[in-house]
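Heads up, one of the protein chains got dropped from this complex, but the rest are sitting where they should.
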Amino acid sequence: MSIELEHVSYVYNPGTPAQWQALRDVSLTIRPGEFVGLIGATGSGKSTLVQHMNGLLRPTSGRVRVFGMDTSDPRTDLTRVRQRVGLVFQYPEHQLFAATVAEELAYGPTNLGLAPEEVQRRVRWALRAVGLGEELLTRSPFSLSGGQARRVALAGVLAMRPDVLVLDEPAAGLDPLGRREILDLIRNLHREGMTIVLVSHSMEDVAELATRVVVLDQGRVVMDGPPRELFRRHRELAALGLAAPVAAQLVDALKARGWPVPGQAVTIREAVAEVTAALAARRRERRPEGGREGGRAGV
Amino acid sequence: MASRRGEPSEPYILVRDVTYRYPGPPGGEPVLALDRVGFRVYRGEFVAVLGRNGSGKSTLARLLNALLLPQEGEVRVDGLDTRDPANLWAIRDRVGMVFQNPDNQIVAAVVEEDVAFGPENQGLPPEEIRRRVEEALAAVGLTALRDRPPHLLSGGQKQRLAIAGALALRPACLVLDEPTAMLDPRGRAEVMATVTRLREEAGVAVVLITHFMDEAARADRVVVMDRGRVVLEGSPREIFAQADRLRALHLDLPPVVALAAELRAAGVPVPPGILTLDELVEALCRLS
Partner (left out) sequence: MFNITLGQYYPGRSFLHQVDPRTKILATLVYSVFIFLVKEPEGFYLVAGFALLAMAASRIPPLTLIRGLRPILIFLVITLAFNAFMTPGETLWGWGPFRVTREGLAFGGLMALRLVLLVLVTSLLTLTTTPIALTDGLERLLRPFQRLGLPAAELALMMTIALRFVPTLFDEAQRILRAQQARGARLRVRGPLAQMQALLPILVPLFVAAFRRADELAVAMEARGYRGGRGRTRMRELRYTWRDGVTALAVAAFAAGVVYLRLLAG
């Protein structure tokens, strides 16, 4: 198991008037190779949760184990935890600090105490992984475009070669092209075997990418399952301040109007398949020679 | 509202053949941000401006209330030429601005004090400032939070506060530069509801710059920019019917429009011009 949270609760500013319980008895296991979409309204505890995944926060009660390392155990080397679980914060380009992109990317691996040659290898690998060319290595990170800076910041975390990559709203504030580029990049990292935890407000993105969706509400895990099961419950999601993907809403509306659709679609492709199948079935029904049973066959 | 000068049929804001260049890197060429752009906003109209990053949208926005001045061509607001320094404050009273980062446009440490900032700059008497603050807070639904420090507000509330700050100047037009880019879905919905209501109830013209296609779908008119030029212009239905063209401009379709387009591509005869989920459901039900 990559990350195991057992009955994790977390309280900010305990014992002060600003005391606030951000997580309540959260138990969650992230398995190797998963692509977990983490969704929830603002204040539902997503940011607090992801910061437990690499030991930045330690549970007030309960236990977090990252590749077997207990983050609350004083003997645990937290640098090793952070090497294995890379965390990319929102607007990560706002943490860039170095004079050159090369230095920026070397920061993480150097902190791990790696030999200079290995650091250089990782810098080049990370830059390639985010689809940027080596001509950027000597540039100042502050001279890059928004999309480039975002990718350099992402590469800064990738250079630590984590097994799990946790991303908090990685596409926020980018234009449609920038969004697509970043999401494609994350999809590729997952295909190459990296475990991904993606915090996102975009149900479309989560439906498109995730193999599992976890929904947080007021510090609790309230739903956990494959996207197609989850997004079918879009009324419940709406009550939590979340919108299901349009595709799921469409097939659900059609089903409510008596269409013979299974109502399982969460992506546009799946919705198109359901609609065309249902239309074909109806056409067959209308023709007297069309078999009644055939109506459901296409689904 | 600001005094009415122009004829009703004339645009309230007129941008004619405007070219704008930013100074380039030291020793380099200046960067062309706007290339002979024409643009107009009529009273009470809701215009959405789309375009990828660097297409010139923000530069255009800043020309609309004389934060930037045209290097070639002209910008007129309510008939006032923005290049004439004597018009500067009159123009800023008429065109309010809201920016992307809600944190970086709130000046004061208390909600109502921040709304008062604009009228205080105008040198209005305290009673008049108070009246305007009341009015603006009510218009965005923040009256109950008037004594709060802004940093304790949610993103959507902060952006509504920024809108109230602009409204306190009683502008005829509100220019919003990616106001929802940094917000969660709830905050985005709050801001869009506020903007829509202002336009319907107070008749404020709205220029909304956005990357969210579903927001643009609610406008009267959509303007698409690319490389400093206006490349498409029309009603949302007309614009979003041109899926291929938009894709070539690296823009998305609103999710519903994309779904309708895919259905059409799969041979389902969905009529063009669908913008909302309800319209799509109705159209499909009529088919069978």
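Labels for the chains are A and B, by order of writing; each one numbers its residues from 1.
We take it that a contact is a pair of C-beta atoms (placed from the backbone, for glycine too) under 8 Å apart; a residue touches a chain by one contact, two chains touch by 3 or more.
Not measured: the values here are computed from a predicted model.
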Across the complex, visible chains touched by the hidden chain are A, B
Filtering A:112, A:222 or A:280 for touch with the omitted chain leaves A:112
Missing-chain contact among B:63, B:106 or B:142 belongs to B:106
Of B:71, B:121 or B:196, the residue touching the omitted chain is B:121
Chain B positions in touch with the non-displayed chain are 62, 65, 67, 89, 92-93, 96-97, 99, 101, 103-110, 112-113, 116-126, 129-130, 133, 149-152, 162, 165-166, 169
Contacts from chain A to the absent chain lie at residues 12, 18, 20, 51, 54, 56, 79, 82-83, 86-87, 89, 92, 94-98, 107-108, 111-112, 142, 156-157, 160
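Quick note on the criterion: only the chains that are shown with their structure count from here on.
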In the complex, the residues of chain B that touch chain A are 52-54, 100, 154-155, 181-182, 184-187, 211, 213, 250-252, 255-256, 258-259, 262-263, 266-268, 277, 280-281, 284-285, 287-288
In the complex, the residues of chain A that touch chain B are 41-42, 145-147, 172-178, 201, 204, 241-243, 245-247, 249-250, 253-254, 257, 259, 268-269, 271-272, 275-276, 278-279, 282
